[in-house]
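As structure tokens, the structure follows; a few thoughts come after it.
Shown here: the complex without one of its protein chains, the others still in place.
Coming up: chain A.
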């Protein structure tokens, strides 16, 4: 499926939702309460069939955090970006995508490590790169490095 056809299909299916374009891929922005339903639909609907989670990461937009998921349909040959916003607080909570795509396990570990966003229903949420004793989340914009290693 080419990009234009996918964008049309997405805007028909998700009417009233914000569908933009980012890095040449259709980007669907949804509320975080709808994240799981949308993800289930995108994976299980045969026209979309997004069976691979290529990348899951977070951008710090100062006022809020933006979760960015790159989805790919292997075999069908199309890709899209799924985005959701979460308010900025000490430890925001999002649903885990692990039950749909197991690749999410390490992506979400990394997000928890560097941005401090917790994931509901994640099998084993832990710090991936830093020590367990590390204080703070270093990729947040307001992180101040006080370490003298």
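Keep in mind that, in the parts below, a residue touches a chain if its C-beta (ideal position, glycine included) is under 8 Å from a C-beta of that chain, and two chains touch if they have at least 3 such contacts; residues count from 1.
Keep this in mind: contacts and distances are computed from a predicted model.
From the set "NADH-quinone oxidoreductase subunit B", "assimilatory sulfite reductase (NADPH)", "ABC transporter ATP-binding protein" or "GntR family transcriptional regulator", the protein name that UniProt assigns to the chain left out of the figure is "NADH-quinone oxidoreductase subunit B".
Residue-level contact of chain A with the missing chain is found at 129-131, 134, 136, 138, 143, 145, 147-149.
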